[in-house]
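Here the structure comes first, spelled out in structure tokens, and everything after it is commentary.
Coming up: chain A.
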Amino acid sequence: MSFEQFLNMGGYGWYVWPSYALTALVLLINCLSPMLQRKQLLRQLALKQKRGQR
Partner candidate 1 sequence: MSWIPTPISRFFHRTSSPPHFYALANRWLPWLTALFLLLLGAGLYGGLYLAPADYQQGDSYRIIYVHVPAAWMSLFIYVLMAVMGAIALVWRMKLAEVMLISSAPIGAGFTFIALVTGSLWGKPMWGTWWVWDARLTSELILLFLYLGVISLYGAIEDKKAAAKAVSILALVGVVNIPIIHYSVEWWNTLHQGPTVTKIDKPSIHVSMLVPLLLMALAFKVYYLIAVLQAAKLELVRREASSQWVKNLLETKL
Partner candidate 2 sequence: MSLTTAFFAIIRRDLLLAFRRRAELANPLLFFVMVVTLFPLAVGAQPNLLQAMAPGVIWVAALLAALLSLDNLFRSDFEDGSLEQLLLSPHSLSILVLGKILAHWLVTGLPLLLVAPLLALFLGLPQAAMGTLWLTLILATPMLSLIGAIGVALTVGLRRGGMILSLLVLPLYIPVLIFASNAVDRAASGLPVTAQLNILLAMLILALVLVPLPTSAALKMSVN
């Protein structure tokens, strides 16, 4: 099976690949957004603590 055939999915490529892309996107957002938010929150808290110490 060639790569083009694989992408074409027997003519259903336009339905199959968006499904997988959307799934990947939602899963990534749900995992990465709390990570990034926590990093930001920790940075803010650290800044506040530094100011408090001075």
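The rule is simple: a contact is a pair of C-beta atoms (placed from the backbone, for glycine too) under 8 Å apart; a residue touches a chain by one contact, two chains touch by 3 or more; residues count from 1.
For anyone wondering why these and not others, all candidates are chains of the complex that A comes from, given by their letters.
Note that the coordinates shown come from a computational prediction; the quantities given were computed from them, not determined experimentally.
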item	value
Candidate from this complex that touches chain A, chosen among 1 or 2	1
Chain A residues within the candidate 1 interface of the complex	6, 9-12, 15-16, 18-20, 22-23, 26-27, 29-31, 34-35, 37-38, 41-42, 45-46, 49
